[in-house]
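Every protein chain but one is kept in place in this view of the complex.
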Amino acid sequence: DCPLTLIAGPCQLESLDHAQMIAGTMKEACEAAGAQYVFKASYDKANRTSLSGRRGMGIEAGLQALQSVRDAIGVPVLTDVHTEAQCAIAAEVADIIQVPAFLCRQTDMLLAAGNSGAVVNVKKGQFLAPWEMVNVVDKIESTGNTRILLTERGVSFGYNTLVADMRSLPEMAKTGYPVVMDATHSVQQPGGRGGSSGGQREFAPVMARAAVAVGVGAVFIETHDDPDNAPSDGPNMIHLSDMPELIATLMQFDAVAKSHPVKI
Amino acid sequence: DCPLTLIAGPCQLESLDHAQMIAGTMKEACEAAGAQYVFKASYDKANRTSLSGRRGMGIEAGLQALQSVRDAIGVPVLTDVHTEAQCAIAAEVADIIQVPAFLCRQTDMLLAAGNSGAVVNVKKGQFLAPWEMVNVVDKIESTGNTRILLTERGVSFGYNTLVADMRSLPEMAKTGYPVVMDATHSVQQPGGRGGSSGGQREFAPVMARAAVAVGVGAVFIETHDDPDNAPSDGPNMIHLSDMPELIATLMQFDAVAKSHPVKI
Amino acid sequence: DCPLTLIAGPCQLESLDHAQMIAGTMKEACEAAGAQYVFKASYDKANRTSLSGRRGMGIEAGLQALQSVRDAIGVPVLTDVHTEAQCAIAAEVADIIQVPAFLCRQTDMLLAAGNSGAVVNVKKGQFLAPWEMVNVVDKIESTGNTRILLTERGVSFGYNTLVADMRSLPEMAKTGYPVVMDATHSVQQPGGRGGSSGGQREFAPVMARAAVAVGVGAVFIETHDDPDNAPSDGPNMIHLSDMPELIATLMQFDAVAKSHPVKI
Partner (left out) sequence: DCPLTLIAGPCQLESLDHAQMIAGTMKEACEAAGAQYVFKASYDKANRTSLSGRRGMGIEAGLQALQSVRDAIGVPVLTDVHTEAQCAIAAEVADIIQVPAFLCRQTDMLLAAGNSGAVVNVKKGQFLAPWEMVNVVDKIESTGNTRILLTERGVSFGYNTLVADMRSLPEMAKTGYPVVMDATHSVQQPGGRGGSSGGQREFAPVMARAAVAVGVGAVFIETHDDPDNAPSDGPNMIHLSDMPELIATLMQFDAVAKSHPVKI
């Protein structure tokens, strides 16, 4: 098994400079710790809690920013898509395109993502059991694309609350595809602030540590130099300056986990 | 308050004749009981559990079938839409277009639905608290469209299970819009049969009775002359021959409920 | 099927006069509406959220108060028991002894309750599926006592929240025993105020109406002349002055429900 990959970035793209700054800082921290790194950011937030939530740069400017990160920083990039038509367009720049959790059962979306040729990361819906992801995988595989990642981002647990079930990680790994733990969205409190989502930033490292000890291919973390003023997901983001130490710790857990794999 | 409306039909369109047969039977039963009636059927099932699930007639043939129901039977029709582009097209025929539960936070979808000019019925996501529907309403209202229906169809409760929280009905009614109880999907067992969803048909009347006693504008029920062989949602559908008695009973509860409204 | 029974009272006993006042008011309201009535109150609250919560009169004074209600008002009384030893003692006065939800799987408690000879009402645990109540019934029946009531009082739904699943009512009725809907505890927010439980009083009638329309033997409601100052469960109690109208409405739903029983 390869060492852990970090998929991390500022949730939504804000500017070329900002994207490159985050990517550069993260790349350095990951290299120092022996982790692989993928930059993540969204060009559009298509399902904000309320209409007044900032949506982002849009697909054209966003993809340019992602391209600049690839070129200037030299790291692969991941972005999420929101319609079938966006899949092929985003795949021209992004190494990995991501199907959002709410859309994880939309058949045409999964087919378009598969047909894009990019690696496809699917977030498990908040309403889905981990063993249902095999049906999601089947839909993508039907396109001939077998470069698939499956992400845990929490499951509905009462109102405005998610819980991350650690059993879902080995359960999804039964598909044979790498499993990703989304440590920041799984501590989101959806709609928890009325017009926006709340979050419990302090618990994101808890989720990351637990998942890495169980054994995962990657950890997904949203990070920002100023989380309290980030345009989205601020409440559950980890401060950029806290990332190097967290990554170093995760790599120590990863080394133990990879040398003693869980058998399910 | 008006008497109860029944929104009912065969889940997915199968043929013109079948659609008209169901619509005609239901219209007669509703008229006999003093209920209003809206025919419901889907031209596409865009989020089947597995790729092998039958998807339906497609939008063109489906809308023709819906038009034939309007013309031949003389009842309003409801159908669900799956992309922004479908909203305006479906609204040319459908009196009510429905935003599926998984898509209930997709901003562009809600705007397109609102802009279609049709009545918009939004199913509350299985991952959403009832008080979050006010944000959904805001998105639609921003288009100037205020003909909105809000539907309870169950909320995630552990894996492969939904529960219908009766508090959600008066909670959503605080928006001022009519509330619909989806009595058949709320007894669905999502993904409960591995490659397809299970259901507990026998409990659908339980949900309908409970909701009508709380007080709702409409009840949504999928019905079929041969549920065990219906192309989708068979396990939770009510047999067409059981509908007249159920509707008559619901109208008796509705009369009591409407004369003693719940005050929240 | 008999008309609906109301099991109602002030949660915890405060004084003889207070108990008789509530019992008298409720008896009158029930007689006016054609409902049967059972007075309910606790002599001890053995599982308060925090140590500082008031526990009640104690078993000796409490049973005297209950006896006075039986004698002066002429209604049957229900009280809850907290240890095996209390079962026989409480049964000397109480017509119905109640096993609390947290204790519903304690085998010795159920045996002691059955052996008391009183009618035994068991509240379904917040952690229990309705189909598990058959095991609870078996334990009581093993004593030869077959006068059993089964009560729905909500099931855990995330943290500090309960949800009432209306399917549990016909599910528990499969045992053949009368089912009771606890309309006030099912809108409790356990531990929701830190050192005490919160509640949503306004939704208690919603639960009662829904359950009666599904079909139940009894509705359980905590009521008080001054809920905001009641020593326990105030946030979810119904004001005594609101009871007559609620009971009258419930009886109308009950008449419809009993003439059209749900078939499961």
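By written order: A, B and C. Residues from 1 in each chain.
Here is the rule we use: a residue touches a chain if its C-beta (ideal position, glycine included) is under 8 Å from a C-beta of that chain, and two chains touch if they have at least 3 such contacts.
This structure is a prediction, so every number in the text was calculated from the model and none was measured.
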{"item": "Neighbouring displayed chains - absent chain, whole complex", "value": "A, B, C"}
{"item": "From A:2, A:32, A:72 or A:163, residue that would touch the chain that is not displayed", "value": "A:163"}
{"item": "Among C:59, C:155 or C:246, the residue in touch with the chain that has been omitted", "value": "C:155"}
{"item": "In chain C, positions touching the absent partner", "value": "46-51, 55, 82-84, 102-103, 105-108, 125-129, 131-132, 135, 138-139, 142, 155-156, 159-160, 190-191, 195"}
{"item": "In chain B, positions touching the absent partner", "value": "157-159, 161"}
{"item": "Where the missing chain touches chain A, by residue", "value": "155, 157, 163-167, 169-170, 187, 200, 202-203, 205-207, 209-214, 245, 249, 252-253, 256-257, 260, 262-264"}
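In the analysis below, only the chains that are shown with their structure count from here on.
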{"item": "Chain copies touching (chain A, chain B) - same or different residues, decided at half shared", "value": "same"}
{"item": "Approximate Å spacing (C-alpha centroids) for the pair chain B, chain C", "value": "35"}
{"item": "Chain A-chain C separation of Cα centroids, rounded to whole Å", "value": "48"}
{"item": "Distance between chain centroids, defined by C-alpha means - chain A, chain B (Å)", "value": "33"}
{"item": "Multi-partner residues of chain A (each touching 2 or more other chains)", "value": "159"}
